[in-house]
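In this view, the complex is presented without one of its protein chains, the others remaining in place.
Labels for the chains are A and B, by order of writing; each one numbers its residues from 1.
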Amino acid sequence: MRRINLRAVGLAAAALGLVVAAGCQANTNDGGNQAADYCGKKVGFFGALTGENAAIVIPSRDGAKLAFKQYNEANPDCQLQMVEFDSQGDPDKAAGFAQQVVADQDFLGVIGGAFSGETNGTMPVFQGGGVPMISPSATRVDLSGRPGITVFHRVVGHDGTQSAAIAKFLRDEGATKVFLIDDGSAYGAGLTAELAKRLDEGTPKIPYATDKVQEQQTIFDATVAKIQAEQPDYIFYGGYPREAAPLFRQIRGANITAQLLGADGLYDPALATNTEGAAEGAIITCPCLPASEAGGTFTADFKAEYGTEPGSYGAEGYDAAKVFIDVISGGASTRADVLTGIKAYDKEGASKHIKFDAGGDVDPSVVVVWAYKVEGDGLTPLRALGVQ
Amino acid sequence: MTTHPETSTPTVGTPRHAATAEPAEGNVLRRLNQRRRDAQAAVRQRWQGLPKWQRVIAVLAFVVFLYYLPWLGYLPGGAPPRNPVANIQIPPFHLLRTDLGAGGSPWAAVLFTCALYVMVAIGLNVVIGLAGLLDLGYIGFFAVGAYSVAIFGSVDSPVVQALQERFGLSQNWAVGWALCIPIAIVLTSVSGVILGWPTLRLRGDYLAIVTLGFGEIIRIAARNLNGQSGPNITNGPRGISAIPGPEGPPSPDNQIFGLVDAKPWYWLALTLVILMVLGVRRLEHSRVGRSWLAIREDEDAAAVMGVHGFKFKLWAFAIGAVLGGTSGFLFASRYAYIDPNQFDLQLSILFVAMVVIGGSGNMVGVSVGAILLVYLPERFRDLDEWRMLYFGLAMVLIMILRPQGLIPSRRRARELADRAEEVSGGRHRRAEEATINA
Partner (left out) sequence: MNTLIDHIGQYTVDGVSKGAIYALVALGYTLVYGVLRLINFAHSEVFMVGTFAILVTYTVLDVQQYPALVVAIPTALLGLVVAGLASGGIALAVERAAYLPLRRKNAPPLIFLITAIGVSMILVEVFGLLLPRRIGHLLPEVFGRERAASLSVPYLFERRPVLTIGDTTIDTIHVIVVVAAVVMMIGLDLFINRTRYGRGVRAVAQDPQTAALMGVNQDRVIMLIFVLGGVMAGAAALLWTIRIGNTQSAIGFVVGLKAFTAAVLGGIGNLRGALLGGILLGVVEVYAAAITASIWEDVFAFVILVIVLMFRPTGLLGESLGRARA
């Protein structure tokens, strides 16, 4: 036993000696920071870049990328970087990425989240790290104006405006009964609840029936049965294409002929093709401009760069990026400076005049909600909807 | 409804010709197995031969190493760490880290998740390994623990907001983090009893299905109790944010338990794990543990000896619930945001997978299973997407080839050997006899 003990102790001592000898190397600072203090800084982009709901987000990513590309081409010696984070619209994934961004001091801001759910989940993290957020497409009403939150802004109108526009549309069209379906997500449930309120409160009061579905659900025959029983003339779905596609298909498969209605979460040209014609004629609202209405040279530049017209929130993504670029290149090299710059921002953007109020919203009077129709193999703009 | 003890009637359809299926390659396998068993026995003998103080030092050294882990090796290219401990380089070990390349998760965060899952494994082991009850809905207890601190401790919670209004409290008031701990313990143990009371009289496989249902009910309830389809308790899919940690609500002023640096969280979790391990060990060797053992082996015989099966099974559920809930509690505290989608069925099944793959019935085994589940997909990022497939495969292979798990409890291995011997006569007995010592 003694011998074994000595051996063991000796081994341990030798190992320890090796460790200490390998030792405390002084880690040299990797240096590398360039001379100009804001050059090489980064802005994150959070959104669903892959998966069933990506089609709503990719245009805004492309718009933002375009803005950065234009800036970097004009300033080759002092570049700014946009780093994409594919959250797939999932608040948990997004929260994980948010922690990474907060830890990396080179990130001066985030364009995002694209969806309301992930915005909600990442907001406290970004607030904790002082990282400014500008969302191009998160529309849930209670995201802005939260007490204690200073970092959140959005360049898009919120669902209070959108739901008012939808309610007015229904009244103008003379709807007699509406069936409201929502997917229980932060965005869908919020929007549908707002709409229900306005159907109740305006004149004339429009009766409605409701049902809820879940995210990732694909079997909707309970909902279809309810619709068949209620016999509405309008069916509104608050949610994303992943559930809307099978839902619409099953509704039409049951020979229900009511008018289908959706909001900006459904602004996905693929609805025209992946529902085997079920979505034909559906009307989709969006507080985002058709490509033809965007200001400046944005649409032409986008087309030149990507070969297609900008889709949903393309101009908004561009504007969000532009705000960051303008503020940072104006000399803001810390997060606090960028935040101050954003709050003071007052300029004309591609989608609207950009100036944020205390809660982070843009002036509601510059927000225009458009109606689009699913026709053929894409979406065609119908008209701008009023909200009164 | 008496439950059928596991070793009663053999299942139908055991082919009679199985006993002759041991060709020549079995000999090679058996020899290798024998060498392995001899080596393990030799190591075990040496270990037991050491005087107690040396064993204690070794265990303490191991614990110190666990605390040191967040600084394992060093992070190439990073700024020099502020303290000398972190500067110690042990060159090959830094390869274990997960944050070597771009897109890798921060090492301390991975360690924290490992510690959390080890907690879950230990709790689930109490239910599956010690009491022999298959619980497919363990995520439910995890969720209850997480929601306990969220609902009572966060200013974003509808319950806290309702209380603020009712009693005219300031907008920043919420139940303190430390106070949420006893609340969580009460809620989780109550949920364990609620689940167990109607269901523990059921047969093993029915119990599994029902527990699965329970896990799903918890998730669906958390999702639907949002003020529209039910009273607003959990904010529904919007989730609850601003969940406090030990230092209070998430804010840049938090010195230690902040949002970014996972190291203090990891140490807190590690401390809890150690406490749990000690606690469960005491339990195992106590009257309660022995009762579980008796119930697991043969419930009817245990009843004859005066061991009231139902009561002890309920204890197992409650204790397992508290342990799982503690893990959920820490999870919510660290990430400051939870929503119902995080507590899904897939995770429940992965929990069961890690326990049975690791080796149910002993804490080392299940901990290894938990660490594998967390670490492998993080270290080998390509694995992450395929994790369900690999774990499913691992589960099936291990159940067929080595049902006692990777690091078995010897008692479990013996139980399984006994059952195999029942159908195949002596031949298997001789082969399996040796696995008892494995």
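We take it that a contact is a pair of C-beta atoms (placed from the backbone, for glycine too) under 8 Å apart; a residue touches a chain by one contact, two chains touch by 3 or more.
Given the structure is predicted, the values throughout are model-derived calculations rather than measurements.
Novice: In the full complex, which of A:K69, A:R171, A:K197 or A:R249 touches the chain missing from this view?
Specialist: In the full complex, the listed residue that touches the missing chain is A:R249.
Novice: Which listed residue (A:D37, A:E173, A:E276 or A:D363) would be found touching the missing chain in the intact complex?
Specialist: Considering all chains, including the one not shown, the answer is A:E276.
Novice: For the full complex, which residue in A:N75, A:Q105 or A:Q216 touches the chain that was left out?
Specialist: Looking across A:N75, A:Q105 or A:Q216, the contact with the absent chain belongs to A:Q216.
Novice: Considering the whole complex rather than only what is displayed, give the residues of chain A touching the chain that is not shown.
Specialist: 52, 184, 209-214, 216, 218-223, 225-226, 228-230, 242, 245-246, 249-250, 253-255, 274-276
Novice: On chain B, where is the contact patch with the chain that was removed from view?
Specialist: On the chain B side, contact with the omitted chain comes from 1, 4, 6-7, 10-15, 18, 132, 134, 136, 198-199, 201-206, 208-210, 212-214, 216-217, 220-221, 223-224, 229, 345, 349, 352-353, 356, 385-386, 388-389, 391-396, 399-400, 403, 415-416, 419-420, 422-424.
Going forward, only the chains that are shown with their structure count from here on.
Novice: Roughly how far is chain A from chain B, centre to centre by C-alpha average, rounded to an integer in Å?
Specialist: Going by mean C-alpha positions, chain A sits 36 Å from chain B.
Novice: Can you check the complex and tell me which residues of chain A touch chain B?
Specialist: Touching chain B: residues 1, 4-5, 19-20, 22-30, 90-92, 95-96, 99-100, 102-103, 117, 120-121, 123-125, 128-130, 147, 184-186, 189-190, 193, 212, 214-215 of chain A.
Novice: Residues of chain B touching chain A in their complex?
Specialist: 46, 49-50, 54, 74, 77-81, 84, 87-91, 105-106, 109, 171, 223-224, 226, 228-229, 236-239, 241-242, 250-252, 258-260, 335-337, 339, 341-342
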